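To keep things clear, I will list the structure first and then write my remarks on it.
With one protein chain held back, the other chains of the complex are shown just where they sit.
Letters A, B and C mark the chains in the order given here, with residues in each chain numbered from 1 onward.
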Amino acid sequence: MEEKQGLLAHSLIRHGVSRRTFLKYCATLASMMALPPSAGRAMAEAMAAARRPSVIWLPFQECTGCTESITRSHSPSIEGLIFDSISLDYQETLMAAAGHQAEEALHKAIEDNKGKFLLIIDGSVATGLDGAYSCIAGRSNLDLLKEVAPHAAAIVAVGSCAAFGGIPKANPNPTGAVAVSDIVKDKPIINVPGCPPIPVVMTGVLAHYLTFSTVPELDKLGRPKAFYGETIHDRCYRRPFYDQGKFAKTFDDEGARKGWCLFELGCKGPVTYNACASTKWNDSTSWPVESGHGCIGCSEPDFWDAGGFYKALSMPADPLKLASTAAMVGAAAGVAMSIANRAKKGAAKSAHETTTLADLEK
Amino acid sequence: MNEMQFLTWVRGPGLDIAVSIFLLGVIWRLLEIYSLGRKKDLAAPRQAAGASGFHTVFRRSMPPAGMGMVKKSPVSYIGGYIFHIGLFFVVFLFAPHIKLINSLIGVSWPGLPSQFIDLMAVVTMAAMVVVLADRINRPVKRYLSNFEDYFTWGVTFLPVLTGWMAVQHLLLPYTTMLALHILSVEILLVVLPFTKLFHAFTLWGSRWYNGQVNGHKGVAV
Amino acid sequence: MSATLEKGVRVLKEVIDAPIASYFNSCVHCGICAEACLFYTETGDPKYTPIHKLEPLRRVYEQEYTLLGRLAKMVGLSKPVTDAELAEWQELVYNSCTLCGRCSVVCPVGNDIVYMVLKLREGMSASGNAPEGIKGAVNRTVTIGSPMGVKLPAVKAQMKHVEEDYGIPIPLDVEGAEYMVMLSSMEIINFPEYLGAIAKIMRQAGKTWTLCSTAFEATNAGYQIGNSDLARVIVSRIVEGAEKLKVKTVISPECGHAYSALRWNGANVVGRPFTFQVKHIVEVLDEFRAQGLLKTEGFETDRLTFHDPCQLARRGGVIQPQRNLMNMVAKNFVEMPDAGFINWCCGGGGGASAIEEGEELRLEAFKKKKSQLDAVKPDRLVTACANCRIVLEEGLEHYQMDIPVVGLTEMIAEHIPEKGA
Partner (left out) sequence: MALSDIGIVVQGPAEPRGDTLTGNAQPVLREIRDLLQRLIDSGETGAIDLRAMPLSDADLLWLAGQLGEGEVQVSLNTDGRSTITETQAPAVWWVTHRNAKDKVVSEFIEITWVPDLVAAQREDARLGLAYLDSLILDLSQS
């Protein structure tokens, strides 16, 4: 176990990564996180010297999409190395051990690093039937979270499920899925939403935590502002077409071919905060809008229930379906009143007493 | 209820309810008003050029000639024209609004550049504030004004303000401000048929009656 | 039988119609009607804002004919109209409103406010809340035959005087005459020259005319008090007289409200279109002029200006004829500012001149006419309404302005050459 606790630097050298490469990586990461260039240098020192923090990864009601995205390493990029540098003491999907051994590893890791380990959670917490919908080794995620969370230094809720409840929480939410922040109230939680979130966002958050061992600046929904500070719409390269009112009407019309704005095809860019437009996906190859499909707002709470993915933001649901009934009711009320009014006026006319001179005096 | 759910409600059921109440209210009140009818004028009519209800409906949009009325209450006239025309431009010539109307009733027409509409929105709001100040300071208007006058002012001002702030990304994130904008429009729609804002619908009838009654006497009002 | 609030409200319920409903729903409280009303512009008191004078009618309309209004009344949100309120509003609806119609001309949303004042007066009069002055006039008109208590013998006496002075026989009750001439009591008492003028004009035009013993009085205090029943009693006399004598045209004399009461309101009150025409004397004179039946000689050389009676010009549509006639006999005819269609009222129309307690307000309002006259400084002021003449003379005297007021018909007649010329 001692060897695993070694300095990150030693592990880098062991993998044949020169110090220069590592310096370059830190400079790039700092730039990506909108930190000043000097921070890159500080990050390099801190991360190199950092004792390999213990990390416990608890997979709750998840589809493993986030784990897939995190461990995706297209080229032996530095992201992958970062994950090598942390002591991933418990990751159910990746770890060799299973059964009782896995359980022992978990509890030993908690004991050894009580109060110091980083708890990463992906997947929502099922609360239906006291958590029976989602269990590990017979114990519900809910209980496990309540047991492990108090000893964590900080929690990273990876993916929209852990951050906001995601798809399991979508209507009708049979399992009673909730976000991690709905259960744990007393620990700093970094939400890294997205379905799945962008790999570099996760490494960015981990690098920040390893370097400054604090939670990065978060927005109202607990998301790091470095990555979730701007809406997709504000950073989107098709924005000029939106401003000129050039919209694709269908997915294969002339506008779509010219790469015009997909606002009318349901793009939720204007109301979604994420870094897809700048950092892009698959090692900045492309991202949904660039490939011709609107953003579905996967890093926003309850994105699944926010109206159809292909209904434009400005399009109201369907107010006119009530219109005809409303018009009918209005007409009925109007006709009723006109009949009543005419009756009243008729009555007043028939009860008319011709005014005589005497009638002028009170 | 977070921003997205708020926007979804406001865009969905909220708008359904508002549009329904609006339609219901307009039809009900129009019937309630104009079903009262009126007696036919038995006096022998006098023909005169330009003396008819139809003429008055349009002529009354301009201040009456030669009476110096604009000089007597300039804010009502000039401020009134500016913010009514401003409202018309902002509501009916702004691209997203045209798209919304198009999606509702399928009719579409070219809009104006959004920078111009932003300017119109600011001008409209400024004119409305000036008109409000005039209502407060001018003895006649203050004497006439009741809660409804100030309430309807607010209900008409808010949509322009929130709409402009949404476009300018001011104060609140776009999601929330857009939702507030739509909510304020919904309040306007619900309130309109039951307050003096209904003049938007009844003034045409009123002008026609006025013009017709006087036109019968050969007087072009 | 006495006037009660309940009868008043019932009458209002009867007269409220679609225009009134449309007007109350269109008013946006912009206050522009006040700027057109001389009772506000000369006093500066916001209570004289025309639309404000209709508040009781608005409340009755909302409480009786709108669903929300009825609910509001039920739950006590909207208080029913009280007799005390109507009494308080009497000053606004009568003393400070001459039915001149300027407010209806300027309202941006097109509310015909004077139309509504007349309707509100129906309820005011039926509930006994009309001014004593006008009640007296109506009483005398209905019982004696004329608001100033003139009876037929007085008319006959004046006819004899005119016959002697002008040497022209004054026909009375001549069946089949083309024109039936009527007089307003002001003319019978204060301006007898009018009858002489008519005689000379008719003789020159070679037209047959007659007075009617049962319908010599043209003014209609019933219309001024705003009560259709009483207006009907008064106007029926004229209709019966005209139809008995089978005349073609009835000439409404130099009076504003007599013309409105008969020409525009008469048929509606009687309930059927007239079988004869009704023309104001100014219209008849202009027709004679056009047909070359009216030839005058000589010109007035002093500086003259013309005051358009509201009921004749703005409310009656007769604007150009009086100018044609003025140009026939006046060399130095200058128009007042705001003359013609947009003219300011003399302040005494609509029965207002009969209200003693309204005198002070009327003289205050007269400052507007004073400013018009100060702008042109005429030697004499010509008009075509006896009531306007009286009110103008009182106003001019009050403000020590030495401007004689002359009737147009009278002035025209002076320029008709003597017989044989």
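Rule of thumb we're sticking to: a residue touches a chain if its C-beta (ideal position, glycine included) is under 8 Å from a C-beta of that chain, and two chains touch if they have at least 3 such contacts.
Predicted model, so just to flag it, every value in this text is computed and none were measured.
Shown chains touched by the missing chain in the whole complex: A. In the complete assembly, the contact with the undisplayed chain comes from A:T28, out of A:T28, A:T64, A:Q101 or A:S324. The chain not shown here touches subunit A at positions 9, 13, 17-21, 23-25, 27-28, 30-32, 34, 36-38, 41, 75, 77-78, 237-241, 251-252, 256-259, 283-284, 290-292.
Just so we're on the same page, only the chains that are shown with their structure count from here on.
Chain contacts: subunit B has residues 28-29, 32, 35-37 touching two or more partner chains. Counting partners per residue, subunit C has 16, 65-67 as the residues that reach two or more other chains.
Considering their complex, residues 2-5, 7-8, 11-13, 15-21, 23-32, 35-37, 95-96, 99-100, 103-105, 111, 114, 174-175, 178 of subunit B touch subunit A.
Against subunit C, in their complex, subunit B makes its touches with residues 28-29, 32-39, 41-44, 46, 48, 51, 56-57, 60-61, 63-64, 66-67, 69, 72-73, 76-77, 80, 135, 138-146, 149, 194, 196, 198-199, 202-203, 205-211, 213-214, 216-219, 221. Here subunit A touches subunit C in the complex through residues 333, 337, 341, 344-345, 348-349, 351-362, going by the rule given at the top.
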